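Shown below is the structure under consideration.
Missing here is one protein chain; the remaining ones are kept as they sit in the complex.
The chains carry the letters A and B, assigned in the order they are written, with residues numbered from 1 in each.
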Amino acid sequence: MNSYILGLISIYYLAFLFIVAYQAEKKSKNAKSIVSNPNIYALSLAVYCTAWTFYGSVGRASTDGLDFLAVYIGPTLVMFLAFPILLKIIRICKTQRLTSIADFISSRYGKNRSLGVLVTIICLLSGIPYIALQLKAISNSFGILTRSLLNSNILVDHTFYIVILLILFTILFGTRNVEATERHEGMVTAIAVESIIKLIAFLAIGMYVTYWLFDGFEDIYNKAKLLQAAKKNFVVENESGMSMWFWHTLLATMAFLFLPRQFQVTVVENVDEKYINRAMWMFPLYMLLINIFVMPITLAGGIIFNGQAVNSDMYVLSIPLHFSDESLAILTYIGGFSAATGMIIVETIAISVMVSNNLLMPIFLGIPASKDLINLNPSRVIQFMRRFSIALIIFLGYFYFKFITEKYSLVSIGMTAFVVVAQFAPSVLGGIFWKRGTQKGAMAGLVGGTVIWFFTLIIPSLVSSGVISDKIMTEGLFGVSLLKPYELFGMTGMDNISHATFWTLFFNIVLYFFGSLCSKQTSIEHNQAVLFVDVFQYSKGIENSVVWRGKALVSDIMNLLESFLGTSRTERIARVFATRNNINLNTRYADARFVNYSEKLLSGIVGTASARMMVSSVAKEEEISLNEVVEILKKSQELMAVNKELKQKSQELKLLTEQLQAANEQLKFTDKLKDDFLATVTHEIRTPLTSIKALSEILYDNEDIEHSERQHFLNTIIKESDRLSRLINQVLDLEKFESGKVKVAKETLNLEEIIIDSIESIEQLAKDKGISIITKIDKKLPKFEGDRDRIMQVMLNLLSNALKFTEGNKGTITITAYKQDDNLYVNVIDDGAGIAKQYQELIFDKFYQAHDQTIKKPKGSGLGLAISKRILELHNGEIWVESEVGKGSKFSFSIPIE
Amino acid sequence: MNIQKNIKVLIVDDEPNILLSLEFLMKKEGFIVFIARDGEEAFDIIKREHPKIVLLDIMMPKVDGYEVCRFIKGGNETKETKVVFLSAKSKEADIEKGYSVGADLYIPKPFSTRDLVKKVNMMASGVVSQ
Partner (left out) sequence: MKQQRAIAITIFLVCLLNFPLLSLFNKTVFIFGMPLVYVYVFSVWAVGIIVIAIIAESKNVEETQEHE
């Protein structure tokens, strides 16, 4: 195939990616984020499947059989464990505004700069060869398709131009915002699209091989059985194969978590923690799909090219070419190209942030002249550093590919990178679950692991390329036979990678734990340790990292923020923060929380270590003792507990207030009732008093008054006096009821007896008035419990009222009593004047003179009915009246039998 | 004393015993006395007789004293009629309200008969002089 056409296809493909990314950025600016989608997130994780997967899986399957799957089983298991591990890391990064694995480790261990540098260097050591591997894959596939030889002159090497385009793309979509915490929506969308493309391409070639060239899986396996070389692919060879499977799975598990590109897409680019729910099954499914046809293709390649010197790494391209299916070959090329470019883009962005934040920025800030430049246009400076790092990393990868990998074996570059990245595992996993882990422990573990990695994997590769003598391989370091790189301490029977994995992690873990146990944490370390391990407790709280104590001018902090965020944004952020935390920013010195928050904001832009440097340059810090830190943390924890309690308390208080208000209303009401009652009583007392006084004065002043009239007046005085004393008794009686002093006796009573007794006591009065009394009392009324005197009082009251209101000489009073259900009923019926509707309720009230009420209730009822009502209430009974004006009234009461 | 023979006095109260004493007192002074036991009765007598002086209770069934007073002071023929409230309501607010509806005098119960007679007589002479 013409290399220009293929070159054009590559450029068109990159142009297509540009458009995809550009559109996504545009949409995200219009707040219609594409990345805010769990599927995009899950697909972007498939950046894990690089050209190494696309081409290399087949190659590895042909040599190691089932083992090629270990690299995918490991990440699958990690994804299944996303809740306790990934989610925690994501939460920590969000609350601490961490943007890289270097930031993560340095921040966890006291924002230590040298740890950040070390991690960055390790990432570079793993990343550069890995990028080179991708470039080599692009170059090789290009070469196979165009059947051309590689050209060592970079100017005619098409890979060089692809590198330039990749640098442009990465700079364009990776450094849009200075704030690394802001997500690269365009880039992520492009990566997700690439994931789809490489999957489709691989499935296409897989189906082509399996169902077009062969008759399905069975056919391939049956034919492969005849090949001697393929035999080893059907089963895992003996125990070393099993141990290899185990170690490689473990290795992939850890590498998957901490590979810079993986950390970038999984943690930094995560928009919503809930997306994990989708990714934790969708990404494993992706890996399963992309691996289904690996073995068939491997075996098919073996069958097709039996005995020919065809690189198994390139079977996916060689097979369609062999059958002259060029379009399929191009599709495969594009799939491999997308796998490679995806990896390069994300890895570069991830490492460039680390390089600029942890290596370049601190060095730059150390230069005295840098201050002026930073002040001039800080975001420009950061952007430049980021871009410079991107170009540097990709070029380094290119040169590594161009001048080193051509001489060295590429086979284990991927796995070698995995081993060194796995060195982060003890520090990170220990860091999020174990508070005791210290800076010195982390440093010791990382350095130890890396040194062993260098010894067990890098030295041999240097030996095999002839850089150093192979004496070390056979005789060991300094001639000590226990120090052979592939048989450290005499350990044999493992493949190089498993061997290295074991020893690096062994030293790393041991050093990390013992280093931690043997060293003390500083206050800041302890603070960070608690914030990391207990992130789910603290991330909900307010700005709680209050360990920083010192003096910084508000204006200095604001200037610092302004130079990175711009004036308007800084002001907005400060205002929001001040309101949220109830801080006054108009003071001379800044509140510690604000300083802290500013540092966090800055660390999102320039990284933890640099942010710390900048803030300390404007602030005078005071060292806080560990005890104080512990106190502060304890307090903030208590505060949260108190807060919770407070919330509950305030809820209770609210309820109480409501109750109190109701009680108060009730009280006010009763108070008013009391007033009304007093007014009523006063009025009621004054009326007879007025008569008595007036008549007495008349009698006194008029000695010549007629005898009969005098008698009449005197009789009236006596009657009014009686009325007065009765009234006073009633008031006292009522008062007793009100204050609950009345205790009703519980005697067994006979209702009929009481009625007859009460009638007897008024019989004479009725006879005098000429009123007849009729009784209709059911026989055998059951007995009931109650207070005889009180029931008698009710009866008498009703009877005397009836007498009062019944016209003399022709009136009748009827008394009936009966049992219905569980109640005894008594009716006192008269044919007197009757009571108008509006008074029927009122007459049972103890007062009638409500404020402004000047209409009197029917005369004479006094307080008797009010008292009767209370007596019945004490007997759990009721009293009521039915009446019509002019026709008479029917007073009734009921008493329950039990 | 004779001068007052022509002066009509209306007594309005729902308490018969108070009516008894007031009636005695007014008759003794030589007034022509009318009696009403509630507001409605009072309206009739006022319309019919145009009494010059009304002794008025406030708390009464059906229509209260304020209403009667307003009726008196609002009518063209009766607006010159003197109204004396006789009430057991003795709070300042009550007295104020009594004057605000147009009363000429407010005497709280229980009252002194001599004082009442003196005041009514003074009022009667005022009426005469007009």
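Here is the rule we use: contacts are C-beta pairs under 8 Å (C-beta built on N, C-alpha and C of every residue); 3 or more make two chains touch, one makes a residue touch a chain.
What you see is a predicted model, and the numbers here were worked out from it, not measured in a lab.
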Among shown chains, those touching the left-out chain: A
Options A:Y12, A:W212, A:F246 or A:Y700, residue touching the unrepresented chain: A:F246
Sole contact to the chain not displayed, among A:K274, A:K520 or A:K746: A:K274
Omitted-chain contact residue, chosen from A:I73, A:M385 or A:I895: A:I73
In chain A, positions touching the absent partner: 66, 69, 73, 76-77, 79-84, 87-88, 216-219, 221-222, 233-236, 239, 242-243, 245-246, 249, 273-274, 276-278, 280-282, 284-285, 288, 292, 295, 534, 536-537
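Keep this in mind: only the chains that are shown with their structure count from here on.
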Distance from chain B to chain A - Cα centre to Cα centre, in angstrom: 82
Contacting residues of chain A [partner chain B, same complex]: 679, 682-683, 686-695, 697-698, 701-702, 709, 712-713, 716, 719-720, 849, 854-859
Residues of chain B defined as touching chain A within the complex: 14-15, 17-18, 20-22, 24-25, 28, 58-62, 64-66, 88-91, 109-114
